[in-house]
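One protein chain omitted, others in place.
Presenting subunit A:
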Amino acid sequence: MSIPGLGQIPVQAAVSSTRTISLRPAWEWRFQVPAGSSLVLKVLAGTAEKDGVELALRNAYTFSGVRSKILTWHGCELEIEGRCDNDSVAEYLNPIANPATSHINLHARLSDMRVDATRQRREGPRVLIAGPPNSGKTTLAKTLTSYATRQGYQVITVNANPRDGMLSLPGTLSASVFATVMDPEAVDGWGSTPTSGPSTVPVKLPMVFNYGWESAEEDEDLYRELIGRLAGAVSGRLSEDEEVRGSGVIVDGIGVSEDGQIGMELTAHVVDEFSINTVVVIGPASLHKQFVNRFASEKTSLGEPIQVISIDESDGVVKRDEAFSQHSREAVIKEYFFGDAKRTLSPQIQQVDFDNLVIYKLADYSPDEKQSLVLEEPSSLMQHWTLAVMNASVRDSPDVIRAANVMGFVYVADVDEDRRKIKILAPVSGRLGDKPLVWGKWPEPYINLLG
């Protein structure tokens, strides 16, 4: 006798912290692991992916301080060990009911474009992901990037949203080629950057600019300038690197308000600079329409039409929880200096005279004040902030400095104003005096890294 459904429900072990979860195709397991505790996940059978990254069978993946989901296309059995605050299974009647199917379809479409582009030795699709804040743009960017990577494409992914960093600290804008498997355990969900040692997951090489504000609107001029720089570099890489050219670009965009009032113009700037030919709009139809209206009559610099694609927001999208986001940003800063569970890093502590440092501060924005960087004497106000180390000379003008690449970051551990000494944590040993440092407004100092 076949009883449909019987035997599919594992009895929950009440005491043990290890449990098994069975998912049918297109279902998701959603979970949240608070900062400070960790959860170990194994895929016992079937296939599973996290943000588009396929998880290897029977490997132990450790997650901490994340909210995420495990999606399966073939069904899977997961073994979970450890604490998670909230978890649930999202069941769907069929794959179409899960918006993840539209991500697959979108990828398949981009993949077709990449095949054509590679054959014709021209640029693959340039995709911008747009949508309201916290609508799942970054998750989609990760998923599309990972899907491309899995198929052997080498796509350039760009973070155009300074609120969170990609392979770098919050407040930055960055670009990186993704050719190797992404790190599902990474604190930022993207991966890790080079260190002096090996890495069990291939590192990624970002090129980073320092914007230093939380939102693109706070200093539009600087934002536009840096996006221009970023696009210039990306353009150069596309023309030079044949492996990359056909794969194209994926840009994780800034938040656009649902009425299209906030963020649209800066988004249009991104579209223009990166010659975006595919705009993916997550969220309501009204917003999609705004984008269609905005871009329907425009063409890229390569003369292509701009296609606007609508994607539904996943019902698993989490509305912003400020405390949680803060923890995540904090974890990213910590990981930058100290590494993670898989790889411990040893940063250097330096005592430096005030006079041996050149520190610029991002000026508060005012429409009539053109200069955005002003020299700043070290002060106790800087304590626990991170400063960007700019790839420029201290003799360069503020305008050059602000648009320079970021080499990395230092952390201000302590400022002794009486003795005019500043205690700094740097990733690498060596003099800092010949590189200008920039003190931004974002990320804010949440933590005492040496406390």
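Just so we're on the same page, contacts are C-beta pairs under 8 Å (C-beta built on N, C-alpha and C of every residue); 3 or more make two chains touch, one makes a residue touch a chain; residues count from 1.
As a working rule, contacts and distances are computed from a predicted model.
Trainee: Out of "CID domain-containing protein", "Translation factor GUF1 homolog, mitochondrial", "DNA-directed RNA polymerase III subunit RPC6" or "Probable actin", what name does the UniProt record list for the absent chain?
Mentor: UniProt lists the chain left out of the view as "CID domain-containing protein".
Trainee: If I consider the whole complex, including the chain that's not displayed, which of A:S37, A:Q151 or A:N448 touches that chain?
Mentor: A:Q151
Trainee: Based on the whole complex, identify which of A:K42, A:K142 or A:H288 touches the chain you can't see.
Mentor: A:H288
Trainee: Given that one chain is not shown, which residue among A:L266, A:A392, A:V415 or A:L437 touches it?
Mentor: Going through A:L266, A:A392, A:V415 or A:L437 one by one, A:A392 is the residue touching the chain not shown.
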